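Missing here is one protein chain; the remaining ones are kept as they sit in the complex.
Lettered A and B in written order, each chain numbered from 1.
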Amino acid sequence: MDPQSLTFLGLPALLWIPLLPLIGAAFNLILGRYFSKATVGTVAVAAVFGACVLAGILVFWGLFQHPNDAPQALWQTGGYTQTAWNWLEVGSFKAPLALHLDSLSAVMILIITFVGTWIHIYSTGYMAHDPGFARYFGYLNLFTGAMLILVLAANLPVMFIGWEGVGLCSFLLIGFWYENDAYAYAGRKAFVVNRIGDFAFLLGMFLLFWAVKSLDFADLDNLAAHGATYHDTTWGPHGSQVWEHEHLTAAAGILLFIGACGKSAQLPLFVWLPDAMAGPTPVSALIHAATMVTAGVYMVCRLSFMYVTSTTAMVVIATVGLLTALVAAFIAFAQTDLKKVLAYSTVSQLGFMFVAAGVGAFPAAIFHLGTHAFFKACLFLGAGSVMHGMEHGGSKTPGDITTMGGLRKHLPITRITFLISCLAITGIFPFSGFFSKDEILGSDWTAHPPGWPDWYGKLLWGGLLIAALGTALYMWRLYFLVFGGNERSEEAKHAHESPASMTSALAILAFFATVIGFIGLPHLRMLEHAPGAVHALWTWLAPSVASSWYVAPGQTMPIASEGADSTTLALMVGALSVGVLGILAAWGLYGRGPSKTVDRLVDGPLHDAYVASKNKLWFDEVYDVIVVRPFKLLARGLFEIVDRFIIDTVAVNGAAFVVGLFGRLARWFQNGQVQRYLVGVIVGAAAVFLVTDCHHHPSFDITRTGDSISLRAETGAGVAGSGAKLHWHLDGSTDCSVDKDKPGDPAELTVRAGDTGANVTLCVEDPVEKKTLVVTRRVPDAPEPTAPAVSGGNEVKP
Amino acid sequence: MKIYALLVAFAMALGAPAIATAQPAPQAQHFGDVRTGPPAASYSPHDDIVDGHGMGMALLFWAFAIATVVGAIFVISRRNLIAAAMGMVGSFMGVAAIYMLLYARFLAVVQMLVYAGAIMVLFVFVIMILNRPEDEPVAPTGHVGQVVGGLAILYLIGRLVMVLWTVELPNKAAALAAPRATALGHAWGSVNAVGTDLFNGGLFPFEAISILLLVAVVGAIAIARPLSEDSNDEGTKGV
Partner (left out) sequence: MNDILFDVGYGHFLVLSAVLFLIGVAGVLIRRNALIMLMSVELMLNAGNIALLAFSRMWADEAALSAHTFALIVIGVAAAEASVGLAIVVAVFRGRRTIDVDKLTTLRH
C-alpha cells in the first residue's frame, strides 16, 4: 500500500508525527498541574515515543508490506508529500501545510524522536524535584513537535513555522527558572539573537519568492536542473538580465545561511549558546546538542540543490564554519564551567558540519550531525548527572570543575559513558565520531568546487585538523579534571551516582555513540565485498541531497571524487593520530589534576591567550557597545518623543483638550436659561439672513420655446438681491454705463427671437455694494431656425 | 400713565369717525410686469368710505402705530407689573385701530374683546394673585448674550427696512383705500364676510379652536389646582 495515501482521523499520517508531541504539550501545559508527576511524565514520554514509533513505521514502510506489493523504499525515490490543508493562498502564491518525507527528513525525524525519547526519560529523573514539572514537559513536547514540523516541512513557510517554534521553545526552556534574573536574561538573549537570524531568513524567503514565485522545496530544487527558469528574471534600468541566477542563489543562500547562523550558533551569532546553559541540562542536551542547533545544517542540506548553484554562498558557509570551529575551540580552553565547555564544543562541532556542507559533502554533514547528536547528548546528560551528584554532595556551584575531581569513584556509570562519548568526539576508532569526522576531513581534502582555488580545500582541511586537535585537548582536559585525579573539594567526596532513569538514558546513548558510525563507512575499494549496510547512509541519502556541482545550464560536475584508497587511509590515520596526540597531551597536563606546567604556561607565555579565552574573546562586550547600547538609546528616544510627546500629549490629551474646548463653548449655550436659548434662536435667524445677503451670484435663465425667448433674472435673496436694478441688453453689449439713469427693467421678460442678437446681457446694479455685475449668456438655437420677424431691436419698456 | 391713556383715547376719538366716513377713490391698479398678481380689476366705489390718500389717514396710522410701539416698550421696560399690564392694554388698543385701518373691522372688535378684555384681565388676576408687582427689569443673560442678541435684533429690523425701501410693494397707492365688496355683497372685512368665510371654508379650524379652548381650560384648571386638598394652608400661603 502506498504510504502517501495514509490518513488517520482525517489527517495525513505524516502530520501525526509532530502532532503527537504537540498534543502531549497541550495536555501538560493546560492540565498538567492537576495530575501527578508520574502521569505527566508518562504522557510526555509516550507522546515522543509514539512519534518515534510512527516515524519508524512510516520510514521503513516497505518492511511491513508483503514483498510483492511493497512500494519502493524511501531511498530509492524522492520521497512523498502529504498535504494537510491549504494554508496560504494569495494570488499565485500558494503555501499549503504540506509535509514531505524523504530520506533526509527520515534521518532527521528518527534522530529527533529517538534521542528525544531518551532525554524525556532522563528528564523524569532529573527534574523530579522541580515544582515546574508539568510546565517543563509541556515545553519539551512543544519543542519536539516544532522541530518535527521543521524537518518535515515541504516548503519554506512551513519550515519557518517550525523554525520560529523551536526558537520560542528555546527561549521558554532556557529561561525555565525565570525567577533568577540571569537565567531569564539568557533566555531573552537567545531569542533576540535568534530573531536577528530569523530576519535574514525572512529576507531570503522574500528574495526567493520574488524570483521564483514559489517556495516549495520541489520547485526550488528544480531551479538547478532548469536554470533557465529564473534566468529570465529581469530587473534593472536597462531591462536586461541583471540578476543572473548565480547572483540570486548566492544572495538568497547567504541570507538563509545567516538565519542558520543564528539558529545553529555560528559566528557571529553564537553568543547565545553559552548563556543558554542556564537552562536545565536535559534541555541543553536536546536543544543545544542534538536538535535545534542542527536545524541550520538541515536547512542547508535540504536546499542543497539550490546551494550547489552558487559557489559564493558555499565559500561563505565553509569559511564561517571554519572560523567558528577554531574560535569556539579556542574559547573552550579556559572555561571552568562544565556545561560551558560542552557548549563551546557544540559550537565548534557545528562549525565542522557547516564546513562539510560548504564543500558540498552534504551526506557527511548529516552523518556528523547524527553522530554528534548521540555523543553530545550523552555528554550533556553525563554533565547533568555529574551536577546532580555534586548537588547531592552539597555543592552550590555544581558545574564548577575546579571543585570536582576524582568522581570516577563515585559516579562509575556516568564516567564510563562520558569516557565513551569523549572518545567519540575526539574521533578515535571504532567510535562513531571517528567515521563522521574523518568523512568531513576527507571531503575537505578532495573538495574542488568550480571557481575555487585548489588550495582552499586543503586550507579547510588544515584548519579543521587544528580544531580537531583543540577538541581533543579541551575535552580530555575536561574529562581528567572532572573524573581523574583526586577530589578537590568536600562536595566531590560526597557525590553519588544518579538514579536509573538517568543512567539508562546515558547507557543507551553511549551505546549508539559507539556503533552508529558503522552505517557510514567510506567507499574504499577494500570494502567492496562488505555488505551494503556499511555504506547505508550514503545510499540512503543519495536521492535527497545534491551530488554534483552546477557549473552552467546543462553542465554539472560531480562533488565526490574518486580518490585512491591510500589517500583515504592516510587521511584517516592522520586524523586519528591528531586525536591521540591530543589525548596524550591532556593526560600529561591534567591527568592527575591541573599540573604545575599548566600554571607556568598560563602565567607565562600563554597569559594573554589565556585571558582572551577566558573572556570569550570579548564578543559579548563588543556587541554590547556596537549593538545593544545604540538600540537602547534609540528605543528611549522613540519612547520619549513618539510615545510620550506625540501620542500622549498631542494626540490623546490634545484631543481631550479640543473636546473640552468645544464643550465649554456648547455649555455657554445650554445653561438652563430659556432666554439664552432665545438669543440663540434670534442670532440664528439673523445669521440666516446675513448669509443670504453675503452670498449671491446674480444670473439669468434663458429659455427658448419656438419663436419666443423668455428671460428670467435671478438676483438672489437678500437686500441686495431684491433691491438690485436690472437692465437687459438684448443685443449683447456689455457696456452697462449707458444704463446709468434709466429706470430698472423688470426681472422677467419675453421677447421674440428676432429681437435679440447672439448674446443677451444682463446688468445688475447692486444697491448695497454699489457695483454693477455683468452676466452674458448665449441665446440658444431653436430646433428649427426661424427667420427674424421684426427689424431692429425692440426693448420692451416698462 | 394718565397722559398716555388720554392720548390713546384722543386718537381713537379722531379715528373712529374718520374710518366710519371714509370714501374710496377709484384707482387704477398698477402692478407692473413682475408678478401675475390679482386681476387688474377696477373698484366699484362705496360712497361711504373715504379716499385712501390724505394726511388724515396717514396721521391716524402714525398715531396708532406710535401708541402700539410705546405700549410694547412699556411692557418690556416697566418694573411695576401692573404698569406693564396697562401698557399691554394700550398696545392692544392700538393694534385694534391698526386693524381698522386695514379694513379688518370684525377682527378689530374681536381683538378688543378678547385681548384687551379677557386676556389682560386674566393677566391682571394672576398679578394680583402673586401679589408681587415688583421685579427687576433687566435680566442678565450674560453680557455676551445681551450684546449679541441686541445686535441681531437691530440687524433684523434694519434688514427689513432696507428690503422694504428697495422693493416696490404692489398696490401701494391704494393701501388705505377701501377694498371692494365680496361676491355676496358684503363689505370686505365685515362681520358678514368673515362669518361667511369662517363657516364655509374655515369650519374645521373653527371646531378645532373650540376644542383647543376647552382643552386649555381643563388644562389650566388641572395645573393650577392646589396640590393638597385641605384648606388649612390658604390663609398662610395666599394662593
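Here is the rule we use: contacts are C-beta pairs under 8 Å (C-beta built on N, C-alpha and C of every residue); 3 or more make two chains touch, one makes a residue touch a chain.
Please read all numbers here as calculations on a predicted model, not as lab measurements.
Asks: Please pick, from A:I516, A:I682 or A:L711, the residue that touches the omitted chain in the full complex.
Replies: Here the residue in touch with the unshown chain is A:I682.
Asks: At which residues does chain A meet the chain that is not included here?
Replies: Contact residues on chain A toward the absent chain are 671-675, 678-679, 682.
Asks: List the residues of chain B that touch the chain left out of this view.
Replies: Chain B touches the chain not shown through residues 37-38, 53, 55, 57-58, 61-62, 65, 68-69, 72-73, 75-76, 81, 84-85, 88, 91-92, 95, 98-99, 102-104, 106-107, 110-111, 114-115, 118-119, 122-123, 126-127, 129-130, 132, 135-141, 145-146, 149-150, 153, 156-157, 160-161, 164, 169-173, 175-176, 179-180, 182-183, 188-189, 193-194, 197-198, 201-202, 205-206, 209, 212-213, 215-217, 219-221, 223-224, 226-227, 237, 239.
Definition applied: only the chains that are shown with their structure count from here on.
Asks: Quick check on the complex: what are the chain B residues that touch chain A?
Replies: Residues 32-34, 139, 141-142, 144-145, 148-149, 151-153, 155-156, 159, 162-163, 165-167 of chain B touch chain A in their complex.
Asks: Mind listing the chain A positions that touch chain B in their complex?
Replies: Interface residues on the chain A side: 668, 673, 675-676, 678-679, 682-683, 685-687, 689-690, 693, 719, 722-723, 746-748, 767-768, 798.
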